[in-house]
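Handing you a structure now.
Apart from one protein chain that is not included, each protein chain of the complex appears where it belongs.
Then we have subunit A:
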Amino acid sequence: MSTVTEAPAATAQVQLRPGDGEDGPADWVTVCTLDGLLPGRGVAVLLPDGTQAALFLDHEGRVHAIGNRDPFTGAAVLSRGLTGSAGGRPYVCSPLLKQRFDLADGRCLDDESVRVPVYAVRTV
């Protein structure tokens, strides 16, 4: 988007590591540029193995990635939810049945037994 112009990081590449292994620097996938993200909004990412991630930029400029599949409905829609924060931790609220998921650890805030995957992200 044209609005974020001040920081040189705006055109920085956003990368995501699909596997949850301990290392593997070669496994980072470049998904978009930072200025392709809108604060408070998510986008969906198609991973090499066919699964999907939901990528969010919070209003302080941090990028988060969790699984895009809503475990309650099976639909790949978490990237389209509204974000918020509770106790200083950002979350996304599923657009289907409104369950909230912590963006940092994937925990469902409305049902302790449910968790979605979390992906490491970085900007380069």
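Just a few scattered comments:
Definition applied: a residue touches a chain if its C-beta (ideal position, glycine included) is under 8 Å from a C-beta of that chain, and two chains touch if they have at least 3 such contacts; residues count from 1.
Operating definition for what follows: contacts and distances are computed from a predicted model.
A chain of the complex is left out here; the name its UniProt entry carries, from "Heme ABC transporter ATP-binding protein", "assimilatory sulfite reductase (ferredoxin)", "ATP synthase gamma chain" or "Pyruvate dehydrogenase E1 component subunit alpha", is "assimilatory sulfite reductase (ferredoxin)".
By the touch criterion stated above, the residues of subunit A touching the omitted chain are 1-3, 29-32, 36, 38-41, 43-46, 50, 52, 55, 58-59, 69-77, 80-86, 88, 90-91, 93, 95-100, 110-111, 114.
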